[in-house]
Each structure stands twice: as structure tokens, then as C-alpha cells.
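This structure is in C-alpha cells; I'll ask about it shortly.
A single protein chain has been omitted from the complex, and every remaining protein chain is retained in its original position.
This part shows subunit A:
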């Protein structure tokens, strides 16, 4: 098995979960209704738990402890897609990001449940059950608001148009793409992307929203190779503030 390729994949998966988990936690206390406040906080907690499972796999492969990996790296060392680091913005953006991301993530972990790397397959079998709740939640709100008032539809459509190029960045391939497919670790980005497009289109077709032609969009790449937006480093600084005060503290 190609360990470098495996680690590359795990870092991408884990960093996406960690960063979006932190972003979603920013809705704590700000949600448009109480249930949404709690839902975003709860999904954020799930995502942080998922990142911990994945960083633990990396630790087993010889990388540093999960807390060290999560809190001591700087932006260029992160492998997350730029999609997850953008500020939470208005609720319509956060909802659309959650919708586009979680559909991709569910497909990813459903595929990884068959991974030739058994420890990853076990984690994936665990996480995919939880991710179903996340996609159900996103679908419910996209369907409701996507066929609600003119303002709701317009806001969601604008957010969809803005967010899709970033969401395509989730499927950015790295130099290890062929190796992870050849080793049976993962089915690869193209397979996931095709099914993702089908699934989100199916939901959007039940709303007044229009799915832009994906082929005409330019994906926002770079995140997988450490190129990030100006928003990531300040987020990392804030996330790690307490940890960095005393990295050896016993809690």
C-alpha cells in the first residue's frame, strides 16, 4: 500500500471536517431559529469528532498526535478545500455550503466504507450513518426555502451561484490520485463528483432554484496543495489560541 497516498487522502478528509466544523460552530448563538442554532452546533460537533477519528488514523501511520496536527500547523500546511474556510456569511450561504459539502462527504464515506485500507473502511462505516442526518437536514431546508418567498429563492440562488465553483474544488485531484485508486483505497474524485452532481440536482429540481451548468464554471482549486484564502490563517489563530498558550497542559 502506498502510505504517502493514503496520508494525503486522510489529511484532505480530516482538514475539511476540522475547518468546516469550526466554521459551523460559529452559528452557536446566532442561528435564525433556536432549532437551527442547535442543529449547526450539533453538526459542528459531529464534524470535529469525525476529524479526530481521521487524525487518529494518521497518528497510527506515524504522524503527530491529533491535537498537535490540528492546532500547530499554519495555513500552507492544510489540505482543506477553500470552500470550507470561507466565513459563515449569511444563513443562505452557510446552508448552501452545508448542502453542497455534506452531499459530497456522504458519497465519499459511503465509497470509503469499501476501502482496501480496513482501518479507514471501519471509520467510514461509522461516519456515514451520522452524515445521513446532515444531508437530510440540508435537503429539508433547501427544499423549504428554495420554494418559499421570492427573497428566499433569490438569496439561495445567489449563494448557489457563488458557492458552486468553490464546491467543485472539493474534487480537486492531487498527485496521489492514481495511486489511491490503483491501491483500492478510494474510488477517486471523478466517480464521486458524477454522483454528487446527480444527487444535488435531484434535490434542486424539487425547488424553484436553477442548477447552473457545472461545465461552464471554473473550479476554485489550490486548497489541496496548501493554497488558501486570506480567511484560513486568522481562523487557525483563533482555533489554536488556547492550545498554544500551553501545548503541554493536562486537561
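In this text, a residue touches a chain if its C-beta (ideal position, glycine included) is under 8 Å from a C-beta of that chain, and two chains touch if they have at least 3 such contacts; residues count from 1.
As a working rule, contacts and distances are computed from a predicted model.
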Per UniProt, what's the omitted chain called: "Branched-chain amino acid ABC transporter permease", "Chemotaxis protein CheA", "Phenylacetate-CoA oxygenase subunit PaaJ" or "Putative xanthine dehydrogenase family protein"? "Phenylacetate-CoA oxygenase subunit PaaJ"
Looking at the full complex, which residue from A:20, A:39, A:70 or A:86 touches the chain that isn't shown here? A:39
Taking the full complex into account, find the residue in A:3, A:74, A:114 or A:140 that is in contact with the omitted chain. A:140
Who touches the missing chain here, A:7, A:59, A:73 or A:126? A:126
Please give every residue of subunit A in contact with the chain that is not shown. 35-36, 38-39, 41-43, 45-50, 52-53, 122-123, 125-127, 129-130, 132-133, 136-137, 140
